[in-house]
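Can you read through this structure? Questions will come right after.
Rest of the complex left out; these chains stay put.
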Amino acid sequence: MQTLTLNLASTIVDYALEKMDAINCQPLTVAVLDTGGHLLVLKRSDGSGILRPDIAIAKAWGVLGMGLGGRQLAQRAEAAPAFFAALSSISGGRIAPVQGGVLVRNDEGSLIGSVGISGDRSDVDETCAIYAIERAGLVADAG
Amino acid sequence: MQTLTLNLASTIVDYALEKMDAINCQPLTVAVLDTGGHLLVLKRSDGSGILRPDIAIAKAWGVLGMGLGGRQLAQRAEAAPAFFAALSSISGGRIAPVQGGVLVRNDEGSLIGSVGISGDRSDVDETCAIYAIERAGLVADAG
Amino acid sequence: MQTLTLNLASTIVDYALEKMDAINCQPLTVAVLDTGGHLLVLKRSDGSGILRPDIAIAKAWGVLGMGLGGRQLAQRAEAAPAFFAALSSISGGRIAPVQGGVLVRNDEGSLIGSVGISGDRSDVDETCAIYAIERAGLVADAG
C-alpha cells in the first residue's frame, strides 16, 4: 500500500511551490503531515509571513482531526461558530477551518496524510494543494 | 447506590458502538467520565478522526462542568456566544457545547457520570449515547 | 500487514487488566495509542487515581515521541535531567520517561502503536503491558 514517505511528501511540497511560481501568487508556506498529524515536510517561501507555518500546519491538522476537507470545515464553521470556537480551544489552536487544508488519499482511497497551504487567498492555497497532490499521483480530498 | 464502575462504563461504550454498527453511521469515538470529569473508558473506532477523543471528552466534560445536557449547552451557546467563548478559555478547552454530551443518572436520579460521543452529526452522536445509557439500565439526561 | 485496530487495542487493554487481577496489584489505568500518539482505547480501573489516565497516556506517548521504550527513556532521563526537563516542556507534558510505556510492533517488526500503564510500581506496570501485548500475539518493545 502506498504511504506518505519523506520523498513523496517532499515531492508534493515542491510541486505546490512550482504551481505558486507558475500562477505567480503570493509567497506560500506548504506543510505535509502524516496521518497522525505530525510534520513530515514544511517549506516557507521567501517573503511568506512568520505565522504562515502555524497556519499551514493548522489547515493540514484540522482536516485530519475532523476527517473532513477544508471546504467542509469552512462551511461547518460558518454554520456553527460557537462549536468551532470551542474546537479551537479543544484542539489547542490546532485547527484552521478554511480552504487550503486537503486530505491525501492513495489509489485505494486510504487516508495517508494531509497538506496545508497558507499565503494567498484560501481558494488559491487550495488550488496549489490539489495540484501538487494530484501531480504526485495521489488523490486530493478537499472536502 | 448504583455508581459508574469500570464494568458499567465499558458496557455503555460497547452498547454505543453496537448502535453505531446497527445504524451504520460514521465511525464514532465514545468516552465515559466519572462525576469528577475524569476518563473511565474511551474507545475510538477505526477511521474516527484524531481529534475525536478530545471532542468526545469535551462533550462529556462540558455537561458535567455546567450540570446541563448537551442540547441545553448548544442552545445557550447559540444565545450567548461571547460567554461560551469565555467558557472555552475558562475551562482550558474542556467544553464542547453541542449535542452528544449526555449526563448519566442512576435510578435514584443521582448524577454518576457522563457520556460524550463524536464522529457523526451531533444528533446522531447523541442518539447513540442515549441508547447506550438506557440499554445499560441507567437514566440518560441529554438536557 | 497487521495494524492496531480498535478490536486488537481493546484486547490488549483487557489482557492487561486480566494480569492486574491475576497478580492482584494496585488498580491500573491502561492506554493504547496508535502510531500518531492518538488514543484508541483507555480503561481506568475502579480506585485508580484521577491523574492515572494522563500518566498512562504520557508513558505511551513518550515512547512513540522518542522512538524508544520506557526503560531507555528512564535511563536517559537519569543521565540527562536538564534535557528531559526541557523535553517535558517541549512536548507540552506529553512525556513520562519511566517504565510502563511499551512500543507495540507487529510480526514484521513494524511499529503499530504503544501501550502505557500507570497505577502500581513502574516495573509492575511494565510487566502487565508486556504480558498483554504478547498475549495478543504482538511484539512488546520495552526498550
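Going in written order, the chains are labelled A, B and C, and every chain counts its residues from 1.
Following the convention adopted for this analysis, a contact is a pair of C-beta atoms (placed from the backbone, for glycine too) under 8 Å apart; a residue touches a chain by one contact, two chains touch by 3 or more.
Please read these numbers as outputs of a predicted model, since none were measured by experiment.
J.: Of the identical chains, 3 are shown; go ahead and state how many the full complex includes.
T.: The complete complex, not just the displayed part, contains 4 copies.
Note that in this section only the chains that are shown with their structure count from here on.
J.: Do chain B and chain C, two copies of one chain sequence, contact each other through the same residue numbers, with over half in common, or through different ones?
T.: Shared-number fraction above one half, so same.
J.: On a C-alpha centroid basis, what's the spacing between chain A and chain B, in Å?
T.: About 30 Å, centre to centre.
J.: Cα centroid separation between chain A and chain C, in whole Å?
T.: 31
J.: Mind pulling the chain B residues that touch 2 or more other chains?
T.: 50
J.: Quick one: in the complex, what on chain B touches chain A?
T.: Against chain A, chain B makes touches at 47-52, 54-55, 58, 74, 77-78, 81, 84-85, 88-89, 91-98.
J.: Which of the residues in chain C come into contact with chain B in the complex?
T.: Answer in residue numbers: 5-6, 10, 36, 38-46, 50, 53.
J.: Could you please specify the touching residues of chain A with respect to chain B in the complex?
T.: Touching chain B: residues 35-37, 64-68, 80-83, 85-92, 94-95 of chain A.
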